[in-house]
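I have placed the structure first, in the form of structure tokens, so that the comments after it can refer back to it.
As you look at this complex, bear in mind that one protein chain is not there, while each of the others sits in place.
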Amino acid sequence: MHKRIALLLALVLLSVFLTACYDSREIDDYAYVVMMGIEHGVSDRIRLTLQIPEFTNTNMSDSGGGGGGNGGDDEERAKKENITVEAPSIFAAVAEADTFIPKTINFMHLNAVVVSEDFASSGEMKEFVVNLLRYHEIRRNTSIIVCKGSARDFVMAARPYLGSLVTETMEELISKADITGYFPKLTISDFAIKVKSTYTQALTIYAALNKGDNFIEKGQYYTGGFKAPSDFYAGDMPRTGGQEIELLGTAVFELGNMVGKLTGFETQMVELTLGNLKRTSLTIPDPLEPELYIPIEIKELEPPFTHVDIKGEKPMIHTTLSLEGEIVTIPSGINYESPDMKGIVEEAVAQHIADGIKRTFAKCQTLKTDVFEYGTEAVRHFWTIQEWENYNWRQKFSEASLMLHVDFTLRRTGRFIETAPVQEEKK
Amino acid sequence: MIKDGKFGYHEAISIFVITIFIKVFFTSPTMVAKIVGTSGWLMTLISALSTAFFFTFQYLLLKRFPNMSQMEINDTVLGNKLGRLLTFFFSAYILIVAGIDMREFIEVMKVFVLPDSPPSFIMIIFCACIVALCATGLETIARFAKFIVYIVIGGYILVILLSIPNFRLYRLFPLFGYGLDKTLITGFLRSSYYGEIALVGAFAKSLQGSREIKRIGYTSIFLTGILTSSACLFFNLAFSYITAQEQVSPMYTLATMVNLGTFLQRVDPIFLFLWNFGTFIEVSVFFYASMVMFCHVFEISDRRPVLLPMTTILFCINLIPKGLNEVSTELVQSLRTWGWVFYFLPSVLVLIIAVLRKKKGELNNA
Partner (left out) sequence: MLKKLKKLFIYESPSNQEREFRFPENPGETATWDIYRGKQENLEKYMDNSGSGKDQDINNDNDSEYEGKGSEHNKKDDRSNNDSQNNRDEKKEKSKKNDEQSDDRDTRDKSDNQADESESNEREANEREDNEANSEKRISENDNDHENEVNTPRVIIKTLRSHKPITVEEMIKESMRKKREKFKNSKAGNNGKNQKDDRNEDAPKLKNVSHSLKENIEYLENLYKIPANKDLIIRKFNIARKIPACLVCVDGMIDRRIVIQFALPELMDESNFKDYDPGKEYILDYIERNVLTIDQLVRMKVFDDINPQIVSGLTALFIEGCDECIIMESRGFEKRSVTHPVTETVISGPQEGFTEALRTNITLVRRIVKSENLVTEFEFLSKRNNFLCAILYMDGITNPRLVDEVKRRLKNLEIDYISGSGMLEQLIEDKTNAPFQQIIATERPDRVASFLMEGKVVIICEGTPFALAMPITFFDLFQTSEDSNLRWQYGSFLRIIRLLGFLLATFLPGMYTALILFHQEMIPTSLLSSIVASRAPVPFPTVLEILLMEFSFELIREGGIRVPGVTGNTLGIIGALILGQAAVQAGLVSPVLIIVVAVSGLGNFTVPSYSMSLTIRIIRIALILFGAMGGFYGISAAFTILMAFTLNMKSFGVPFFAPIAPFTRSNKDKIIRGPISEQTYRTDFLNTLDKKRMATEPRGWMRGDGGAENDQGR
């Protein structure tokens, strides 16, 4: 009996061993897509761009030595590694790509999905992007980026920078959101949840290619007043060099369509209100000498407190931000460290932040998009889903009024305990 | 010869905790979200309470007939023929449940991990595990469960801890989901979720007396109630109630969302182990219980020859459903909603008849 069972088991196992491995694929049989670009196609409904880097050992020495310099080789490579197909759907495009790519296309290591701004605004994006999650190879923590201009160009321009892999570059770049707050750190999962949610509206990272067009090499020196840093959209930064892609700002969606975008500064304000920024840097105009700036490092003292009053006709939103900070420099040389002067800076910072938030709030109200996620507070007043859905928060938000209170405490002043004036010519 | 053996409090609780709790890893929470929205955690607590209420009848029955298994009690109270008929139906039901749960696992497995493998391939491996576990007896299953319960609960807690960054408290609101009344009624009906505790009757002889059974039953219900409720709660925190309704397996999806730095992400295949071990045990327990009852009905003393044929039946039951949707939305849904008819109603009826006919077990040891 034992022998027979053993024999039977052995036979079954043997047949399994011999015939199985249905899902087993050698690791190098796959073509790993790391970036995907989606936009309107010309000859078909969509144009899909896939970046499939070639993993070689020489990769490391090549880009490490070359950096951004030897363009010719890199361009050739970029051309080889990026493929663009036009097809009626994403997976049709993938199937078509299989006709000229020898390895199986695999999305397991997909790092970012890039959607062109046109495509996002046209309302087709929700259909394509949300359904991506249905496919088991696509990971929920893939980043989603809306880019200005062509998604194909963006994917082509996304090259490994100071590293060997574009995924590392993108991951590190996106993780910067925690520090600067100039763009949100959002994944395709967040997008899918928010786009269907009744509490909030969807957001994505806004990005663009910056080829240095805004960079004016020679000209008149700047004499204008104070400008908040990053208070512009991606692609507008006056810079040159480095890699071309640039993440800055937020793409704002309403009902799955992109309806607007926030600047870097506005995004920073939103992130501060949401409590996502544990620490960031902010530059404010010097309260006493408005020509000059005071850079300040801001930390969150307490999580932001929000209460939404829905008793009235229009909801009242009360928000309190508690922040603390540290002065980085004082170009004006005014002794803000002293207890009398400290209050002035604190007041100025609080005012600056409050202004920024109010500005952003007003902008979002016109877009009917609750980027501050105040809906999540409003929902606490409801017992059942039916009541909540009937309340129609989206409509109510655009009518809401904001009561903002910002507390800022100056804790430290860097390594200087007070500012001794720079020697000036005696008059 | 397959022996039941004896096992203690810890092992028994491990068995029931795994058997009941493992279902939360599959499509059940999605269905819960669909029915009651955000208040799944509350609903499942109500289910646990009503299960505890139902279990009391079974406990009273087992207490009335100490040192007897459910099958023997059925025979004593209802007479040999009717009792065996009841046992046979229950045995068949349990086998079908085992088959459906196994198919559910296989479908989910196919969706997430092994999309190209035919179900029969996954089933053959699965059946090999069941045969190995059942051939070595209930005691071994209990001991294995003891091991695995740490892994399952530890892994579950780990997934939850790693997912904390994805949690948003507001997703819990509105508190009562689609209405308190709906939550309460569904909670009562879905007590079948905890129905596996009724298998304690089949294993009664391996446990140490009715006091122990009482402890095991209530502790298991309590533990799984807490665990399942927490799972529903956390799924709700991670997905809004709308997104939660779409997931094939919220738990696995939760694991895929883990994203802590560049290294600690995409760790979800590790959690496959929890699933696999847990489901192996769950189905084995069902299967074993079914086998015990079957052998009792036909007075088969040596269970080994029954093992392989029954595995074949299980395999065939597995092949019946057409696909995932049929399994999750129809079969599993009806099991969870109407399972209590099979799990608890017989005990209640048998208890009533026993009281009416004034049958009582011997009080030699109790």
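We just call them A and B in the order they show up, numbering each chain from 1.
Everything that follows uses one rule, which is that a contact is a pair of C-beta atoms (placed from the backbone, for glycine too) under 8 Å apart; a residue touches a chain by one contact, two chains touch by 3 or more.
Note that the structure is a prediction, hence the values are computed from the model and not measured.
Asker: Identify the residue among A:Glu168, A:Asp231 or A:Asp355 that touches the chain left out of the display.
Answerer: Checking each option in A:Glu168, A:Asp231 or A:Asp355, the one touching the absent chain turns out to be A:Glu168.
Asker: Touch as defined at the start, partner being the missing chain; which of B:Phe53, B:Phe147, B:Phe298 or B:Trp338 qualifies?
Answerer: Spelled out, the listed residue whose C-beta touches the missing chain is B:Phe147.
Asker: For the chain not shown, which residue from B:Leu114, B:Ile226, B:Leu324 or B:Ile353 touches it across the whole complex?
Answerer: Final answer for the missing-chain contact: B:Leu114.
Asker: Looking beyond the chains shown, say which of A:Leu8, A:Met108 or A:Ile179 touches the absent one.
Answerer: A:Met108
Asker: I need the residue numbers on chain A that touch the omitted chain, in ascending order.
Answerer: Against the left-out chain, chain A lists 16-17, 20-21, 23-28, 30, 32, 34, 53, 55-57, 59, 106, 108-109, 111, 137, 139, 164-165, 167-168.
Asker: On chain B, what residues meet the omitted chain?
Answerer: Answer for chain B: residues 7-8, 10-11, 109, 113-114, 117, 121-122, 125-126, 128-129, 132-133, 135-137, 139-140, 142-144, 146-147, 262-263, 266-270, 272-273, 276-277, 280 touch the chain left out.
Criterion: only the chains that are shown with their structure count from here on.
Asker: What whole-number Å value describes the gap between the mean CA coordinates of chain A and chain B?
Answerer: Measuring from centre to centre gives 43 Å for this pair.
Asker: Show me the residue ranges of chain B that touch chain A in the complex, using the header's touch definition.
Answerer: Against chain A, the touching part of chain B is residues 37-38, 111-118, 121, 124-125, 128, 131, 135, 168, 170-171, 173-180, 239-243, 253, 256-259, 262, 265-266, 304, 308.
Asker: Of all residues in chain A, which touch chain B in the complex?
Answerer: Per the stated touch rule, the residues are 1, 5, 8-9, 12-13, 16, 19-20, 22-23, 136, 139-141, 168, 171, 187, 189, 192-193, 196-199, 373, 376-377, 379-380, 382-388.
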